[in-house]
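Every protein chain except one is present and positioned as in the full complex.
All chains are identified by letter, namely A, B and C, in their written order; residue positions are counted from 1 within each chain.
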Amino acid sequence: MAGNSIGENFRLTTFGESHGPAIGGVIDGCPAGIVFDAELLRSEMRRRKPGQSKIVSQRKEQDEVEILSGIFEGKTTGAPIGFLIRNTDARSADYDTLKEVYRPSHADFTYDAKYGFRDYRGGGRASARETACRVVGGAIAKMLLAHHKIKVQAWVSQVGEIVLDKDYSLLNLESAESNWVRCPDAVVAQNMISLIERVRKEGDTVGGTISAVIKGVMPGLGEPVFDRLHADLGKSMLSINAVKGFDYGSGFAAAGMRGSDHNDPFVPSGKAHKIGTSSNNSGGIQGGISNGEDIYFRVAFKPVATIIQKQITVNKKGQPVEMMGKGRHDPCVVPRAVPIVEAMAALVIADHLLRFKSQAPFQG
Amino acid sequence: MAGNSIGENFRLTTFGESHGPAIGGVIDGCPAGIVFDAELLRSEMRRRKPGQSKIVSQRKEQDEVEILSGIFEGKTTGAPIGFLIRNTDARSADYDTLKEVYRPSHADFTYDAKYGFRDYRGGGRASARETACRVVGGAIAKMLLAHHKIKVQAWVSQVGEIVLDKDYSLLNLESAESNWVRCPDAVVAQNMISLIERVRKEGDTVGGTISAVIKGVMPGLGEPVFDRLHADLGKSMLSINAVKGFDYGSGFAAAGMRGSDHNDPFVPSGKAHKIGTSSNNSGGIQGGISNGEDIYFRVAFKPVATIIQKQITVNKKGQPVEMMGKGRHDPCVVPRAVPIVEAMAALVIADHLLRFKSQAPFQG
Amino acid sequence: MAGNSIGENFRLTTFGESHGPAIGGVIDGCPAGIVFDAELLRSEMRRRKPGQSKIVSQRKEQDEVEILSGIFEGKTTGAPIGFLIRNTDARSADYDTLKEVYRPSHADFTYDAKYGFRDYRGGGRASARETACRVVGGAIAKMLLAHHKIKVQAWVSQVGEIVLDKDYSLLNLESAESNWVRCPDAVVAQNMISLIERVRKEGDTVGGTISAVIKGVMPGLGEPVFDRLHADLGKSMLSINAVKGFDYGSGFAAAGMRGSDHNDPFVPSGKAHKIGTSSNNSGGIQGGISNGEDIYFRVAFKPVATIIQKQITVNKKGQPVEMMGKGRHDPCVVPRAVPIVEAMAALVIADHLLRFKSQAPFQG
Partner (left out) sequence: MAGNSIGENFRLTTFGESHGPAIGGVIDGCPAGIVFDAELLRSEMRRRKPGQSKIVSQRKEQDEVEILSGIFEGKTTGAPIGFLIRNTDARSADYDTLKEVYRPSHADFTYDAKYGFRDYRGGGRASARETACRVVGGAIAKMLLAHHKIKVQAWVSQVGEIVLDKDYSLLNLESAESNWVRCPDAVVAQNMISLIERVRKEGDTVGGTISAVIKGVMPGLGEPVFDRLHADLGKSMLSINAVKGFDYGSGFAAAGMRGSDHNDPFVPSGKAHKIGTSSNNSGGIQGGISNGEDIYFRVAFKPVATIIQKQITVNKKGQPVEMMGKGRHDPCVVPRAVPIVEAMAALVIADHLLRFKSQAPFQG
């Protein structure tokens, strides 16, 4: 089957190209009776919006979300939630010169190879504009999670060579939203911002990482053996434009560790389920199932492929050509990707929550 | 839905517990007419088998695969391929003492939390014994890929602090199979083996990484926007026991790079599709679709949770207890996980190959 | 998972309520390169439209379809095709009195029972207005099938006691579109029209059947054992509002037959696949797989539940109340359901065509 849906029991399907009339989607499987929080949706959209600061793309999309179905009298009805975002600032002319050219590390060549031709305007379906629909889906997932006191929070933990290397428990995560780059350490944030500004002036771009924590997940979410909770989280993150890697808990560092250091001792706890762990290398997931501890993970983003520098590439005929990047692109994708990472995490947790309810054990 | 199937058009479903009568599975969607290579299947099973060297578990499973359907006159028929592996060396008594105890960083607690009770014998469904079924599925996927000249190869690239840091193009990958640890550099391999032996003597375990490359994939595989080829690869790897992270191409290193360094210039090439790239930070995938270059990635494994040391934990009532690991476990999981990583990669590529065929563009 | 999608490889997802801002949907999996036939889409929509004759609902929906994505330069791109139909003639006030009342044989009670509350305006999600989206999906499926010379044709074969009992091979099926009721026999059509007019004057409604034939399907479509071609056709028909039964080929009559009469002898034929049958009780499907003969089937529709007569029912509190039907409903659903039956058939055949391509056998 084609790949524009994600989730089994709580499912988001999206459509739309960067420069077509609109992008949009359908959320199917959302239970009835969830209070629709319009302000939360608007606020999430603002966090992803271009033009929000000097370090992001200056495109001017209104990103007005129109909800078309599935909400009645302020609540979800159980029917599919259709939604639409009109494309209002589509300057297709910017792209006419690129029609015949394969931009390096973009999806131009692979779309042509796969589909025979492509909507070349602004990247078409491959544009990160598509992620706006993920934020809509994620906002609705967050409304569901709010009923269960589950909270998803992401922040920027690296930009180029600037790394935030504090344990997240030592940070005031809320403060991430108070600066342009969404890093919850004011000093590091300033360094990141300076780096992004410098890179932008050079016509270059820079990569980064986003870290996230999900608090309040009850034990039991995740479906062995293939739909392990972290496997579905990983897939959802890897499906975001520009993502190159994912790890959770101890992550890649675990490869260098001994079992005697890595194991998380179980201890009596004050939680509803009474049992906790005194360390959390497991990242809140054991055997693919949540254990009630914080779920945390890290996502690596490559530098944006569009640079405002001369590059050598080939055209559709395979002939070498020289090209120069244009458009209003982000010098670094991570500040605006924070709400996207949260959205994908919320979608996965909502889906697994419904899957868990479906297969709750019988107390015969 | 429950999570014991993977793949859309080429789908593996598995079942079975470590100490039940058998494990097994069903492959549905394999095209008819594929020559069944029994020797390949046997050889893949041997690569995963316990007892193959001194640095792995000394359990003595025969791992005899019985094919029950879907093969006739030496070829696949298009009908589902059912298969079975009897459990022959199940020493359940080893686990009786652990019935009431939650082993640190195992899935005992989460299975109880999710399902209300669990088959505690040898880890039940959470046991890595389940991965034998993945190797069967992967072997059949490899038979399909062989028709398309696609080859999957994995090797051990890190054990604890010992890291193989050469670019894979400089290695003789075939040589990985010539040593116990499956590392394609004889000197590094020897250091890894020494480390594993030392760790084992300490009753401890150690983590590691596996790297892999897939050669010969035609441009066009992968289904945007959610089922990007690397997203499905990532999920499949993260679904393997003990995996903590996945990255592909430049991976986590991309976070520290500039776009001007990271971009892969397109160049004319001698390939069937005529266009190649002169570097490969993209890891053979752009916009979620294969571009004809090598696909390569890295998988991080934690140290095995069972250590032969005294540990503090809690029992089912949440009371603190002391426990001591037993059983015949691997001190390091990566040498035997190499064929599992290959199997999962082969399953994902086979699935996407069939999905690609399904939606091949019309040449009107 | 929720139920607003149909198809595996060619998939339609729909959303929207009768009196919300819009209805719409997404088609995912349509191969790239299909010529988009805007006139075919408009013509299919007109066939389903209310107000097209005196024997159907006089509602005045414009049913203007806006294509939002997936089409570029007149062809499908392989990206999901999003579409939208605004609701323009929603007279919600008509329904205010029915807010607390469960109309007999409508879905008011079951929606409340399932979802806790409902969008009561015009039947909400349960309204047959939703079928407009199926016609859009079906039109695009027909564009795909046209490439393969596959043609779907449906007609009205019964209205109440008036039955068209000729074999379809003796009828000029094209002529069905020349009369209001879509029956390809002028005399029978006139009787059906008279019956519908009489029933309407009585404030009553009447049931009927639609028959259909699919010509040009190559042998090999259908996926045993559960996704037999006729099983998926049957499900798709039973998913249409008001449908009560489905049979194909000899259908229910087969229950009264002997094998010696029912069997279809194979004979040499002039077709590409060289083998045909001299009778066709199989309805073009054997063992769940198309055999190259005509696929034909029959769909039974109940009389519309809204009657303009006094009825006894209960309100939300379970108290008996008397009610009187209102609104602009069809006295008989079958004339307008003909394009819907064709749409669902086209969707199923398109889906199985892509599934077949996916798993085409290897000619090793």
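The criterion applied here is as follows: contacts are C-beta pairs under 8 Å (C-beta built on N, C-alpha and C of every residue); 3 or more make two chains touch, one makes a residue touch a chain.
Given the structure is predicted, the values throughout are model-derived calculations rather than measurements.
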(request) Taking the full complex into account, find the residue in A:Arg42, A:Lys75 or A:Lys215 that is in contact with the omitted chain. (result) A:Lys75
(request) Would you mind spotting which of C:Arg42, C:Lys302 or C:Arg328 touches the chain that isn't drawn? (result) C:Lys302
(message) Across the whole complex, list the residues on chain A that are touched by the chain not included here.
(response) 1, 8-9, 29, 31-35, 75, 78-79, 147, 224, 354-355, 357-364
(message) Across the whole complex, list the residues on chain B that are touched by the chain not included here.
(response) 1-5, 8-9, 11, 13-17, 20-26, 28-29, 32-33, 66, 68-70, 72-73, 75, 77-82, 84, 114-119, 124-125
(request) Touching the hidden chain in the full complex, which residues of chain C are there? Just list them. (result) 1-6, 8-9, 14, 102, 104-107, 109-111, 113-117, 125-126, 130, 158, 160-161, 199, 204-209, 219-228, 230-232, 234-236, 238-239, 244-252, 254-268, 273-275, 277, 281-283, 285-292, 300-307, 309, 311-314, 318-320, 355-356, 359, 361-363
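To be clear about the criterion, only the chains that are shown with their structure count from here on.
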(message) Using only Cα atoms to place each chain's centre, name the chain farthest from chain B.
(response) C
(request) Find me the chain with the mean Cα position closest to the mean of all the protein Cα atoms on display. (result) A
(message) What's the distance between the Cα centroids of chain A and chain C, rounded to whole Å?
(response) 39
(request) Return the distance between the CA-based centres of chain B and chain C, expressed in whole Å. (result) 45
(message) Could you pull out the residues of chain C that touch at least 2 other chains?
(response) 1, 8-9, 29, 32-33, 75, 78-79
